[in-house]
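Of the protein chains in this complex, one is absent; all others appear in place.
Letters are used for the chains, namely A and B, taken in the order the chains are written, and counting of residues starts over at 1 for each.
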Amino acid sequence: MSSTANQRQGRPSTVLTLAMLAFLIYFLLPLFWLVVASTKSTDDLFTTFGLWFGDSVDIVGNIRRTFTFNDGVYGRWLLNTLMYAVVSAGGAALLAALGGYGFAKYRFRGNGPLFGIVLGSIMVPTTALAIPTYLLFSKIGLVDTPWAIILPSLVSPFGLYLMRVYAADAVPDSILEAARIDGAGEARIFFRVVFRMLAPGFVTVLLFTLVATWNNYFLPLIMLNNPKYFPVTIGLTQWQALSANGGGGSTGDILPLVLTGSLLSIIPLIGAFLLLQRYWQSGLAAGGVKQ
Amino acid sequence: MKQARAGYVFILPFLLIFFGVLVLPLGYAAYLSLYKEQLVGGVTFVGLDNYVEALSDPKLHAGVLRVAQFFLLQVPLMLVMSLFFALALDSGRLRMPKVFRLGIFVPYAVPSVIAALMWGYFYGRDFGPIGQAFSRLGATAPDLLGGDLILGSLANIVTWEFTGYNMIILFAALRAIPAELYEAAAVDGAGAWRIAWSIKIPAIRSAILLCVIFSVIGSFQLFNEPNLVQRLAPSSIDNAFTPNLYAYSLAFIGQELNYAAAVSFLLGVVIVAVSYLVLALTNRKPSS
Partner (left out) sequence: MSKYGIALFTVGLLALAGCADSGSAVPEQPAAAVTQAEIDKAMTTPTTLTYWTWVPGIEDEIALFQKKYPAIEVNVVNAGQGLAHYQKLRTALKAGSGFPDVAQVEFQSVSTFSITKDLLDLRPYGAEEAKAKFVDSAVSQVTGGQGQIWAYPQDSGPLEMLYRKDIFDKYGITVPTTWAEFATAAEKLHAAAPDVSMTNLASGQGVAYMGLLWQAGAAPHQVTGDDSIDINFTDDTSKKVADYWTALNKTGAISTDPDFTDAWYQGLARGKYATWLTGSWAPAFLQSNAASSSGKWRVAKLPQWNAGEKYNGGWGGSTIAVMAKSTNPIAAAKLAEFLGSDPDVALMYTEKQQFFPATKATLANAEWKSATPEFYGGQKVNEIGIEASDEMRPFSWSPFQDQVYSYWQDSVGKALADKSDLWPAVQTWEKETAEYAADQGFKVQ
């Protein structure tokens, strides 16, 4: 990486800080509503002012109800999401690292056009194509299995792009030449030498795929029928549906659980970003600056 | 040639899965788009009829115009904000920069299902905080979910969700600018704004462009937010509100899978065209 400026110029400005504070409130206010709403009973939710606490402040009770409702299926959804996100993100990052490195450092016929096709593919919206995908997956028995969620998430065109740019920048050709002269095979060079250099880019792709999979909504909605495979977004949507339709069995009493469940589901993601922020910043920097 | 083979081996795993989960379904959808299936009468080959019909479908036209309008309204606003925040963070003039960085970024981690739920409360005319503030002042609250304002209300949700994401990309790019580039300017007495305008922004031009292209795709494929808010504003968001929403309702409500596939491909063509247009426009600038 090129030398970055660690010492930035200027003294802290109160005016700028205050201006930014106003924006910060805008970005955090809806989340504050979510926190407040998670402490309320169904009745308070509909009868008290949304941006302040109601008569009963019972977030512990709501959390307990969230985790015990429907035989504790929420905990299962949370674990499913974790599994899908970690496996997909890890796999996607690895595939992108391999592919990005291949595209960046090897010359072969079709390099440019292939890369172009991959990037071009994100231009076609896949929403309405979910049914063709479903029909295909159903032919090979993937529907209603975790693979129906994981396989499509393994392909991250943005990740491939990022890794290609990153590899071109972070892996000097001279090191590859030296390793080849030493007689190392290409696979060995990648895993022993190159992979470490790609780490920040790898973590960046990992994190962005993690968010994408964590928040994945449409694909699992179509692909999964059995609630035991649901990720948390679909599970919560299903709970919410109980309060969003008329007919026998519908109820609004479940809304506090939907809100509490939503709040809880965001927390692990924020944790992951905080923990890994050193890496993804430098990873993104390369992808953003060079083309 | 040994190297070329190694290159293929490296890209093979990605391409295999890419082929299986993206190219093949797209190919299948393309195949389907040449047919027509009726509830009564079954399947017939119709060639390009679906495309011809879609090209003159007023609902699709309206949807494309609407997302174009959305793009022009929302993207500049969001990217200017992102750029401003990134510059502020990078300037070192902000107290507690980490709090701001995380706070602005957090909405990106919120699933759009939940974002729609939260903003739905804020937009509520009777009991939402905005409506209540107006009625306390004795004024009539604007109907944020009504037909006139709905595009703006959706733009607000998208802005809320993605400003932080773009900010992080731009901020990371700013951090990568070698300090020498503008230390000299600072010594010459150039102010922070001037340095930002004439040194930093040009230096991260390609990062900005990346954000713009992502936004083109995001805007023209707009689906999640209108789909989720539709329940709250059924009369302002019809089933052809955006082209993607239209394709969705064709496929899932009307069982017109074949026509939906054609609409999706046409939308893909529009997005490619707009992306190239944006690239062409921005690439011309520096040379003039």
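The rule we apply is simple: contacts are C-beta pairs under 8 Å (C-beta built on N, C-alpha and C of every residue); 3 or more make two chains touch, one makes a residue touch a chain.
Nothing here was measured: the structure is a model prediction, and the numbers come from that model.
In the entire assembly, the chain absent from the figure touches the shown chains A, B.
Panel shows subunit A; residues 42-43, 45-47, 109-110, 113-114, 117, 131, 134-136, 138-139, 141, 143-144, 221-222, 225-227, 237-238, 241-253, 255 of it touch the chain omitted from the view. Residues of subunit B in touch with the missing chain: 15, 19, 23-24, 27-28, 31, 38-41, 43, 117, 120-121, 124-128, 147, 231-236, 238-239, 249, 252-255.
Keep this in mind: only the chains that are shown with their structure count from here on.
If you average the Cα atoms of subunit A and of subunit B, the two centres end up 16 Å apart. Across the interface of their complex, subunit B is touched by residues 1-14, 16-17, 20, 23-24, 26-28, 30-31, 33-34, 37, 49-51, 95-96, 98-99, 101-103, 105-109, 111, 114, 118, 120-133, 135-136, 151-152, 154-155, 157, 160, 186-187, 190, 211, 214-215, 217-218, 233, 236-237, 240, 244, 258-259, 262, 265-266, 269-270, 273-274, 280-291 of subunit A. By the touch criterion given at the top, residues 3-11, 13-15, 17-18, 20-26, 28-29, 32, 81, 85, 88, 90-96, 99-100, 102-115, 117-119, 121-122, 127-129, 132, 160, 163-164, 168-173, 175-179, 182-183, 186, 192, 195, 203-204, 206-207, 209-210, 217, 221, 223-224, 231, 243-244, 247-248, 250-252, 257, 260-261, 263-265, 267-268, 271-272, 275 of subunit B touch subunit A in their complex.
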